[in-house]
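Questions regarding the structure given below will be posed in turn.
Just one protein chain is left out here, and the rest sit where they should.
Coming up: subunit A.
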């Protein structure tokens, strides 16, 4: 069964080379801002980690999230980790169908009670549970039942994280994200339409190594990937600074690589790691291909006023503005000072709370 083998045994059995494994450990170390000297310790932790049972539920979704993950070119960190978790249930990838498939889900839940990872893609319809069912079970029922015994939940894609496309105005199915139904489990939102594959596996790697989830932002997304805006990471940023904007897709500005804000780029309001991780085997990302960012990793991106309209107010920051207003007088100095301390302090705080007990019970 899933827990009878360690990750290390599984890797060896599948002929994964030392170099391949080291590459994975190196990426994990880098992901967690740890120095290369940490790689052996991570290797040791991963070696002895039990292969986690993963149950993957797909609700109102388009399978784009699974496509994103499975189309990442081999041999990658992504495939390496995904070959070696015990993916016990996944609509699209599993061989079993019908009652056998549901039996597999129930068996995995039963045998790994309290210890399995639940991955969800797609939103959940609440207007009428009958809008989306699997084997006659409504999405909301299946989510509640499966989440009850999960160690943690990874909401993959903007639909599971924020409601996504099904929730777009007028939200005919009453779609909601996972976090509106499940309140008592740790949830990581890996948003994006689709999300960057390595973010999904990065969260898994972190969980396997430390038995805990990574540091999250206010939307429950891993800070390491969603801590900076597309705009702040963008190589076209110098043109924004000095007010040089492309106005159409074929004007002089577009040819010279100027800022795409006026053509609707949502980079200033969008937090994701596209510029770092890139897409299509690392060949590029939307802005590099000459098209503005759609803002797909932000809540309600579909209703943000049109992909080609320049926005005046960041969609996701409206409440933030109100809060800032209320506390502006008192908190100014403190907030500004925080800028300097930034991520390091938060990361340190996060990791200081990882205990050996957490590591043990995590997997």
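Just so we're on the same page, a contact is a pair of C-beta atoms (placed from the backbone, for glycine too) under 8 Å apart; a residue touches a chain by one contact, two chains touch by 3 or more; residues count from 1.
The rule is simple: contacts and distances are computed from a predicted model.
Asker: Leaving aside the chains you can see, what is the UniProt protein name of the one that's missing? Options: "Pyruvate dehydrogenase E1 component subunit beta", "3-oxoacid CoA-transferase subunit B", "Serine/threonine protein kinase" or "[NiFe]-hydrogenase assembly, chaperone, HybE".
Answerer: Protein name of the absent chain (UniProt record): "[NiFe]-hydrogenase assembly, chaperone, HybE".
Asker: In the complete assembly, which of A:268, A:286 or A:299 touches the absent chain?
Answerer: Residue touching the chain left out of view: A:268.
Asker: Considering the complete complex, identify which of A:109, A:165 or A:198 is in touch with the unshown chain.
Answerer: A:198
Asker: Tell me which stretches of subunit A touch the chain missing from the display.
Answerer: Where subunit A meets the chain not shown: residues 8, 18-19, 21-23, 25-27, 29-41, 43-48, 76-77, 198, 224, 231-238, 240-245, 261-262, 268-269, 273, 276-278, 281-282, 310-314, 317, 320-321, 324-325, 328, 332-337, 339-344, 347-348, 351-357, 359-360.
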